[in-house]
Structure formats: structure tokens, C-alpha cells
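The structure follows.
The complex appears here without one of its protein chains, the remainder shown in place.
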Amino acid sequence: MVNAIFILVIGLGAAFLLGFLRDKRKLAYVVTLAALVSMAWIAARWLLFFAVDGGARTEIFTAGTLPPFAINLHLGIAEAALMLLVILCGLFSAIYMQNTLMRLGRRMMSVLLVFVMSLCGIILTRDVFNLFVFFELAVIATAGLILLCEDKRTFAAGFKYLIISQIVSILLLVGIIFAYHASGSLNIDDMAAMSSGTLKGVGSLAFFLMLMAIMTEAKPFPANGWALDIYESAHPAFSALFSAAMAGAAAVYAIDKLLLIGASQWLPVVTAIGLLSFVAANLLALVQTNDRRTLGYSSVGQVGLILVVIGQRDILGEHYLYIVGGILLSHAVAKAGLYWLSGLLSQRKLTDWSALRGHPLLIFAFVSFVAMLTGLPPFPSFYAKWDLVMLLAAENRLWILALILIATLLEAGYLFRWFGYIIKREKETDKQILSLASHKLAVVLSTAVISWGLAYLWGELSAHGNLLYALPLLFALSFLLLDQLPARIKNSLSIAGMVAYFMVSYPTYDPLQLIFGAIFLLGSSVILLASYHVSGRRVGFYPSALLMFAGLTLLIVAKDAFHFFAAWEFLTIGSYFLILRGKHSEPHALSYVIFSLGGAFLILAGFALAAQGISPFPLESLAQVAKPIAPWVFLLLAIGFMTKTAVIGLHIWLPGAHAEAETDVSPMVSGILLKAGLFGLMVLLMNMGKQSLYGVELTYVMLWMGALSAFLGNLMAVFQEDAKRLLAYSSIGQMGYALFGLALMNQLGWLMALMFVINHYIYKSMLFLSIGGIAKRTGTRDMYKMGGLIALMPLSFIAVLIGIIAVSGVPPLSGFGGRWIFYNAILESEYRLPMMLIFISGPIAFLYLFRLIHTIFLGQLKDEHRQIKEAPFWILLPQMIYVVALMIFAVVPGLAMRHVDAYLSPFFEGQGLNWEGFTITSHYGYWSPVSIMIVVAVIFATLFAWLLFVNRKAQKVKQFNIVYSAERPFRPETTHFAWNFFAPYRKALGFLMQPYVTRFWETMMDLLHSIADLSRRFYTGNGQTYGIQLLAFVVIVYLFKMEF
Amino acid sequence: MVYVAMVTGFILILMGLYGALTNSNILRMIVAFSVANTGVNIVLVAVGYIDGRTAPILDAAVPVAEAAVRIIDPVPQALVLTAIVIGLGVTTLMLAYAYKLYEIKGTLDIAQFSELKW
Amino acid sequence: MQFEWIQIPYALLTLFIVLNFGLIMNAFVAKIGARVGRRHGIPIYQNYLDLIKNYGLRSSITHGMMFYLGPVFRLTGGVGLIMFVPTIYGSLMFSNFSFSGDLILALYFIFFGTLGMALGAGESGHPHAAIGISRGLSQVTMAELPLALAIFSIALQYQTLSVTEIVAAQQGGIQNWTLFTNPLAVAAAMLSFLGSVMRPPFDVVLAPQEIPIGPPTEYHSSYLALMQTNRVIYPIAKMVIFMNLFYGGADNWLVFFLKIFLIYMFAVFVGVVFPRFRVEQSIRWFLIWAVPIGVLAVVLV
Partner (left out) sequence: MIDLMLLVTIFFAIAMIGAALVAIRVKQISIAMLAAGLVSLLASVMFLFFAAPDVAMTEAAIGSGLTTFLFFFVLGRVRGDQRD
């Protein structure tokens, strides 16, 4: 094994060597790369030695004496990994900057080498003064590298950095000398070995100064204005180095080392600074429009998070390296990748990134990086955050946990907004924004590959097992490779895959899983039939859709909290990508993903609180959660799941997301995805039962929430002019019913909820498909612009007719079954008041359903629609399947429900239903779907046949013949009364429709943005101000430290 | 004596920082920083000084055997030497930047270089 | 209860009796109304004539499929409702097909006809028809709420959803009627009843036909005949439910006729006394007066 000191030697040596290579730029460049490669090779060898062979950490002594008289270097697995990271980062940047380096010549190359070398030195050394030297070297190299960029503003940024580094070096030197005075050594390990008594008084202050000086290099908020200026203006490849290697690896590792001395008393300080940075930076990033500055803020935030982890290492124990490594590497790879990506673009606004559109590989890279930063599975940060959160909750450090999750949500907010810009914003066609040099592309794409490699690695190291081994997930990811195939082939593959998976796995499902599994796998296959209508390649659709289905599939079989949560995240991301595909869905997809992630974080917090450090935490163990925290766990999980079911108050994402999605996506996200929330609630309620908090029974609150959702969701649906929005609001109402059923906490209530699960899947998918088909043909979703389509689109009409009869719960179709069970269920329950809301929401549903069918299909045909045809075959086919399914389910609901009923009975003391014969009986009443169907069908058929017979000679009248006396009215479009359809209703109950909830969330958003916009003014751009801020920061931290 | 030097050093540091953060002329900021650096050097040397001992140079006056009790700890002085050299490097770099900045804008007023902010 | 073929002629017999009773009662009520207004009024057999005439007419125009289906839905709703509730207590012969389902079935089947009416009128192509429908649907949502509450209340009271069992529980004297055991529920239900019989003050829904064309106006000949039949049967079907739930049911046809007539007269009286409400006014009226009574009925039972 090569001695690690050669890493430094090669770096420095090559830098000197370059000095002799005047006028030989190519050779100089080759030497630079060769030096970096050989440094990387040494680091990699050591890493393998430590990681695979389990080698022991080694000390490298220089100058033949022991410390403190000589410097010692220390090499363990962390050092090796970080050095490899730093060197690779440098190597990639060097490749990336090929043209720039060739232009600027050997001096710049040697500066780059010195920079990388000094970072390695910072990582290796165990001597505080040596640390100072390497830091100063890094500063000088930074100041040199900043000149790489042609942007003139960079000079100012560099100068600001020099001002700061002057202050830092003063603090550091003073700190070092007093630390030496107090301890008699410059060696970190020696100092650490001293008794804590030496750190009293002057020693403590000395340590504080050293800590703050090095902390400044990690760019904590608020002493970091200079760093942001550098991030914004420097060459992106340098920013990548500056963020990933210097702040994210070297500086934080130096802090980590220093903290060996400070022992545990300084950990809270580091945590607090980290948290402040993480929250504040992500908040301020919300209002940025410049891409690199945004990345800079994100970088500050991420480093803050790493500091938090470092500050929490007293509770992390053996997980420390795994957690901090996961977060650190995720940040480094993702941030460097994003900076390199930003170098491909010549414009600096976030919206200009729409130029990436049409380059699936780059978008894939971007998505991977963003997912990595936000801690989404399967990336290392996900595993790390999970473990971190679990341990924090176990130690009752809930504030830290909460702040981390909030800041992560903020971060997800602007990163996903950015992603929305890429996918949705107009491209500026006249300008060539994107330049795709092959070496730059290679760097970016190999970074993306590395990100997945790390994902695999962290999965392997995880105690929970590797998420990447899950078959559904692999299936979904494999479609990334198949994306070049025609859409129809991919569609067939997806359907075949999902059906086959269901066939293989259904024997292992219990009845509850079977119902959900059938909907998730078979149900989505039916919807996918509609996707055959799309020709072309449909890039990105299948990976997203299958990712969502993979999440759903994994959700129902998840045994422990970790896998449950991972599946939850998968389905959230997949559905987000799907929703984002809609033409105008950018803002809605954003609010969807924010609400979903917010909900997911609540779930995460809930699990963490429940687990109390137990890992893995089986879902059944929710039942054993002890009293004082159990209701809180319940509350967190319930709100998390209810976010997905769009309970009123958390519903504002749903209408837009469902309405703006593509024709075949709306049924997926409405008919299928919403059920995930119900499944979660079932798991929760089944295991935790009733809980009460401060004397309030939480299921009772849920009952009210469900009732309110049913009532208000339906009421809002009544006043929609947009057909798909109407259906979307209707989903809120329907989910309210289901939630209500679950919250009743009796067997019939649950049965009703499951009935709604099945029914809602069938009829909402059907309705969304027919409306989608109609919108496709008419080119509008506004119902008042349609009318009289019954003759032109009879099959769609039949689907809608059957659908609305079913939704409204009118016998004989299956919706009635749900209502019947509902009445039986509430008779068993002692809660009466919330029922009223449910009672009234039934008839209200009738209002919007009638409107749906009337304004689209009945009345007068609009002139512009005279030529339109029936919806495409492939959109109609699933609808007809649903019609048949509805009929079957209406007549023999027992096929599915009796098994569930039997399965549920052990969980509740109350009685289930009796399914003998064709009549279903309960304790209170009875219901025979078969005879209802027969009676109604016979009367109906008789009357219909008679009417047809007596009027067999009747002719269809022309459109305006009767009412308008065969005169064409002046404006035919006014002949169909359809706009503002329920005007009296709005007059009477419109006051309930005030958008309080929307306004509340909008105000929250505005408030956040205003705070961010106000507080960022604090960065005046003046280097002196930054200096003063740094000093003030140091003083304030010291005062706080003294205070506590 | 040590305390006098130390206090002087700290006063110089504070004065330097004050000057660097209040003077808006870039050159004057650099000048102030160099004053602060001098202050740091004084502090460093003062901390390492032990009353009544001689310089850490082994010559006829200080036999090797007695070195450990008769000379001053050489480490801080080594640090100061390094710090001075590094300080020169940084000061030079700052001056180079100052010159570049002047070339760009024709002014040395730091407040004029705040396009990058927020 | 199980199905036997003999029940089909029995059910048809019920239907026949109800139809005749309804025709006569409607005419009678119209007559009373006319006399009160010092007019002569229609002959008692007028409704028969109208119905027979309309059934005899043949139409040569149609507005399309849904135009057919409207009256079919409508009448299916009315006839089905009668079929799903037992008319005469204790009589197997006149309990129709009530084995198909309980009170909830009846409650929800009420909407079947409403839906059909609305659909058919929508297809007629006249914008005013749609206005009438939107008003009617708006009003019915609020009018049905107190009824639903009342039904919930008495289901709680009797701990059953079976109509027959509820009637059985009210036997043995007038004091056992729900009217006296649960007056709040009955009050709520009766107020709700006002809203659904299309008489003043809640008949603004039909107003567009005075202007002069509304939902039923486009219908003529056999279509109209079906709808007229329904207008006879449907209110009675509904009143049968009321009678069974609140007024002890009927164990023979005589009692049946009497009770139905009295219930109907209640709506007629109110209609004569009060002026017509606009729809939003009637919604508010139900919300302010009927719904709280219903809520009380549920809470206090």
C-alpha cells in the first residue's frame, strides 16, 4: 500500500512540476489529470483496505518524531473516503474545466492541484496549526481559482472571501496559541486526551475561537454572505469543489476532529448553528431566482444538516459514520452534480433550465440529484435521515427532529419547484442556452451514475435491507432503460408485468391486502388499457407510473415502518412525476408534492416517536406504544395519511393535481393513489385503535374531519365549471365518507370504507376516463361549453350515466351498498352529530352528478362540436369494463366483501354482516341486491319497452324545431342553460364556499416568502458588512454558550 | 511584560479589525489587516515567552543537555514564522485583488462592489 | 321473507289500488281547492279521462334516447318505491317486494325517479327545463335532510331499519305511534314532506312551466301519461313510508286511505295558507326550521 502522504506529495509535486512546463499546456493538463488520478487511486486503495479488508486506522508520522514536535497524519476509513471524494471531485472538475484550464494555462492547473492537496491535508492532519496552514493554503488557492471565471463580479466575491479569511486566520491563530498554552500540545488527540479541566477558562475560549474559525469555513448562517456570492459568481466547476469538497467534506471533517477536544459540551453549539443554517438557508432559498445562488443556499443548508448530525453524535453511537456519511456524500455528489449541470447552461435564471427539456438523460441526472438532496429513497440520505430521525426521537430530541423535517420540506419546495420549471416552462427557442460539450456531459452523467452507485452501497450497508432489491421497484426502474421503445410496447410490458406480479403474489395476501392489491395492480392495468391511445414514445411516463405502482405494491406488503415509509415515498415521487406531466399542472404538482412530503414527514416523525429506537419497527408494534406518546403518534400518523386522502383543510392540492393531469393519469391518481392514504389509516387504526389526547377522542375528531370533507368536498364540487375539477372535488367528498367509515371504529364502518375503496376506484376511474375522452374531443373541460353530446358520444354517456347512479348511491347500483352499510354502521355508533353532515352530503352529491351529465350530454349541441366523434376506442374500453364491473359488484358485492368482513371480525367486537344466500342482513336491516336489481330492471324494461313500442314511428326532431319554432336562435350557444348551474344554491349556501383553507395556505406561503425576502436583505453584498456579521456571530454564539 | 505585550497585541488586533471593517477604501482595509496581523504575531510570541529564558537557539551559551530548561519553547516561534509568511501571501493576494478591482471599476470603495447580494 | 311467484300479481294489485286511490284523491283535493276558491272545479273522474287520453295518444316526435328514458326512470322510481315498502301491515299479500331491502333502500330509491325526471327534461333541449331542474334539485337536497334525520332518529329509537318491524312496534293503540313517542322526528319529517310534494310554498320548482314551459311541458302523449301516472303514485308511495314510520301503519285499506288522505291534506293546508318561496329562501327555511328539529330528534332519542 502506498503511504497516504504521497497524496499530498503528488499533489504538491505535480503543482511544482507544472511550473517547468511553460508553453506545454496539453502536457501540463495531462500531468494534472495524472496527478489527480494517482491521488485518487491511493485514496481508493486505502478506502478498500479499510472497508473491505477491515484494516486498522494508521498514523503517519512526519519528520521522524512524534507529535507535538512533528506533524502526524491520521488515516482511517472516514479520511480515506473523504479524500477520495475530494480528489474525485477535483478530478471531475478538472475534466469539466478542460477548456478553461487550457486557456488559462499551467498556473491555474497547479493552483487546482494545491487546492485539492490542501483539502486532503485538512482531512489528514491531526495538528491544529497544520490545519491552519492547510486552510490558509486552501484560501489562497480558492482566491486563485475564483479567477477561473470570466464573470467580473467574481473578483468582488473573492475579495470578500479574503476579508473573511483574514478574520478567520486571526481567530484561528489566537485560538491555537492559547490552546497550545493551555495544553502544551498542538496535537488534537493529545488535547483530547487532556482532562476537561484544561479546557476551563482560557482553554475553553481558545477552543471556542478555533471552533468558530473552522466553523466559518463551513459557511454557517448568518456568517456566510461571502460564500453565497462566490457560489453565485464563480466557475460552476469550482463552486462544485467549494461546496462539495471544501465546505461539505474538509471543513466539516475538521470540525468533527476539533470536537474530539471539546468533548460533549460543545455539541449543542454545533447542533444549534447547524440547525439555524439548515432552516434559514432553505427558507432564504425560496425566493432565489438565480440557479447558482439557489444551489449555494442549498449547500449552506446541507452543510448545516451535516453539522447537526455532527452535533448529535453523542446519541448516534455506531451509526454515526453511516448517517453522517450518507448525508455528506449525498450532499457532495448531488451538489457537485448540480453545479456541473449548471455549467451547461448559459443563462442564470431558474426558469432557463427549461432548456434541459428534451434531454432525458440530463433530466434523469437532475432528478437523481434533487432526490438525493431531499433525502428520498433509495439514496443514501434517505437511509441516513431515517436512522437519524429514529435516534433523535428515541432520545426525545423532538425540536431538532421537527426543525430538520421542516427545513427539508422547504428545501424540497424550491427544488421541486425548480424541477417543475424544467419540465413545464416555455423554452426560449431563439437562444441557444444549452451547450453540450462531451467532456462536461460525461462528468455530469457519471456523477449521476455515482449517485445510484451510492444508493446501492448504502442499501447494502443498511440494517433494513437494500430497497433496490424490491422487484416492483426494479421493474419500474428498468423502464428507464426501455424508454426509447414505442409507448404501446411499454404499455403492454407494464400491464403484463403488473398482472403477472399480482398472479404470483396474491396467494400470500390476506383479504385486506388482496382488495388493495387487486386495485393497485389489476386496477391500474385496466386504466393502463386507456394508455394505448397514446402513440409515440411518451418519454418518462412509464418509469413514473410504474414507480408509483411499485410504491403502492410495496406499501401493502410492508412489514415494518422503514419499508412502509420507503414505499410511501416511492409512490409519492412517482405520482408527482405523473401529475407534473399534465399540460398546466406545474403549480398543482408542486403543491401536491409539498403536501405529500409534508404528510410523509409527519408519518416519519410518527414512526420515529413510536419506535423509540427499536429497529426494525414492525407495524404491529404500533399497538404496544405506551400511553403518553401513543396519542401523539396517532395524531402524526393520522394527519400524514389524511394528507394523502385530502381531508378538508389539507385538500387544496387535490383539485388541481387531479384535474390538470393527463387523461389516463387522472384515474390513476384519483381512483388508485388516494387509496394509499386509506390503507395507511387502516393500518394505523387496526393497530392503535382509539386514542385520546387531552380528553378528546381522536377518532371522534377524525369522524368530524371525514364528515366535513364529505360535506364540503361535495358542496364545492357542485359549483365547479370544470368537469375534471368537479370530479376531483367529488373525490375529496368520497374520501371523506371512507374516512368517516374508518373513524366509526366498528366493523360495519370499516366494511363501508372498503366498499368505498372498491366503488370509488371503479366509478371515479370510469368517470375520469369518460370526461378525459370528452375533453380530448371537445378541447375543453368547461362543462358550459359543451352540451348535447349524447348523440355523438353515446358510449361515454352510458359510462357517465352508470357512474353517476353508482356515485349517488341510488339503488340498484353498487353505490347503494355503501350507503346501506353506512346506515347500519352509524346505528351501532354512539356518535350522532357528525352524521348530519354525511346525511346532507348525499343529496349534494346528486347535484353535481346531475350537472355533470346534464351540461355535457343533454340539452343543445354547440355549433363547434357538430363534427366530433366518440372518444378513442382505448379510452372507451376500460370504461366498458368498469360498467360491467359495477353491475357485477352491484349484484354480488359479497364476492369481495364477505371475505373482508370475516377478516375484520377479529378486530372488532361488534357484529359483522350475514352474507347467507342473496340477502345481506345486519343486526338492524336487510338488503338483497339481486332482488333490487331484478325488480328495478323488470319495471324499467317493461315501461321502456312499452314506450318504445307505442312511439315506434316517432322521428327525432331537429335541434331547434320545437322550442325555437324551427328558427335558429340568434346565439345558439346560449340555448343551453349550464353556466352557474345551481345559482339558488350558491345564494343560499355560498357562504360556506369561502376559500378559507386556500387562503390560509396561501397566506402561509406568502408569509414564508416575505420573511425570506426580508431576511435575505441582511446580506448587503458589502464585504465589510459580512465581516462585521461574522464577528457579531462569533460574539453572540459565545454569549449564548456562556448563558447555558 | 508578557501581559503588556499580550494586551498590546490584542489592542492591535482589535484596532486592525476595527479599521478593516470601518474604512471603506480597500487599500486601507488591507493596511488595517496587516496591523491586526502584527498584533496576532505579538500575541503569539508573548504567549510562548517564558521569563528569564533565552532564545531557542542551540549555541555555545546553551548546551544541549540544559536546553530543555533554559530556552523558550520554540514551537510558538515556529508558528509565528509560518504565520508571517502566510500572512504575506494573503496580503499580497489581497493587494492583487485590490488592483484587479480597481481595474474593473476604477474605484477602491468596497461599497461599490456589492452587485452580488441577497 | 322469500320470493314466491304469487307475489307478482299481489304486487300488481297493490299498484292498481294505489293508482285508483291516487287518481281520485288528487281530483278530490283539486275539487276542495276550487270550492274554497269559490270555483266549480274539475269532475272527480277528470284525472281518469286525462290519463286514458294521454295513454291513447301516439307521438310522432322524439328528442332522443334520454327523452324516452326520462319518464321511464321517473315511473320506475315511483312504482319501485311502492314495491319496496309494505303497504298493509300484517298482510303478506300487500307487503309487495319489501324483502328486497329495508328503510334505507326506500330512502335512496326516492332519488331514482328524480334523477330520471331531471335527465329527461335535460334532453328536451329547453333551457328553462334545466332551470327548473337546477332549482328542484337544490331544494330537494335540503328538504330531504330533515327526513333523513328523522329516519335515523326512529331507526335509533326502534333499533331496526325494517319497515315492518317499525310498524309492529307501533301497534296496540294510538299512544304507541311514533307521532307521540318521538314527536320531534315526526315534526321534522312532516316539514320535509312539505318540500317534496310540489305544493306551495315549495313549488317554485315547477314555476318555469308557468312561464310557460318547464320540465314536463315538452312531454306529451304517452310520455306525459307515464309522468302523470307517476305523479299519482309517487306521493302516495312516499306517504306510505310516512304512514308506516310515524302513524302506526295501516292494517287494512280503509285505514290506509284515511291516513294517506290526512297526511296529504296537511300539505294542502299549508300550501293554501302560505305564499311561495324562492329556492334559496326555501333552502334557508329548511335549514333554520326543519333541520334543527331533526337534529334535536336525533340527539334526544
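Descriptive notes on the structure:
Per-chain numbering from 1; labels A, B and C assigned in written order.
The rule we apply is simple: a residue touches a chain if its C-beta (ideal position, glycine included) is under 8 Å from a C-beta of that chain, and two chains touch if they have at least 3 such contacts.
The model shown is predicted, which means the values in this text are computed figures rather than measured ones.
Contacts of the undrawn chain with the visible chains, over the full complex, involve B. Mapped onto chain B, the footprint of the missing chain covers residues 1, 4-5, 7-8, 11-12, 15-16, 18-19, 23-25, 27-28, 30-32, 34-35, 37-39, 41-42, 45-46, 48-49, 53-57, 72, 77, 80-81, 84-85, 87-88, 91-92, 95, 98-99, 102, 106-109.
One rule holds for everything that comes next: only the chains that are shown with their structure count from here on.
Per-chain Cα centroids separate chain A from chain B by 50 Å.
Contact of a single residue of chain C with at least two other chains is seen at no position. Touching chain C in their complex are the following residues of chain A: 788, 790-791, 794, 801, 804-805, 808-811, 816, 819-820, 823-824, 826-827, 832-833, 835-836, 839-840, 842-844, 846-847, 850-851, 853-854, 857-860, 919, 922, 924-928, 931-932, 935-936, 939-940, 943-944, 947-948, 950-951, 953-957, 959, 961-963, 974-978, 981-985, 987-989. Across the interface of their complex, chain A is touched by residues 3, 58-66, 68-69, 71-73, 75-76, 79-80, 83-84, 97, 99-105, 108-109, 111-112, 114-115, 118-119, 122-128, 130-131, 133-135, 137-142, 144-145, 148-149, 152, 155-156, 159-162, 213, 218, 221-223, 226, 278-280, 283-284, 287, 291, 294-295, 298-299 of chain C. Contact residues of chain B toward chain A in the complex are 13, 17, 20-22, 24, 26, 29, 33, 36-37, 40, 43-44, 47-48, 75-76, 79, 82-83, 86-87, 89-90, 93-94, 97-98, 100-101, 104, 110-111, 113-118.
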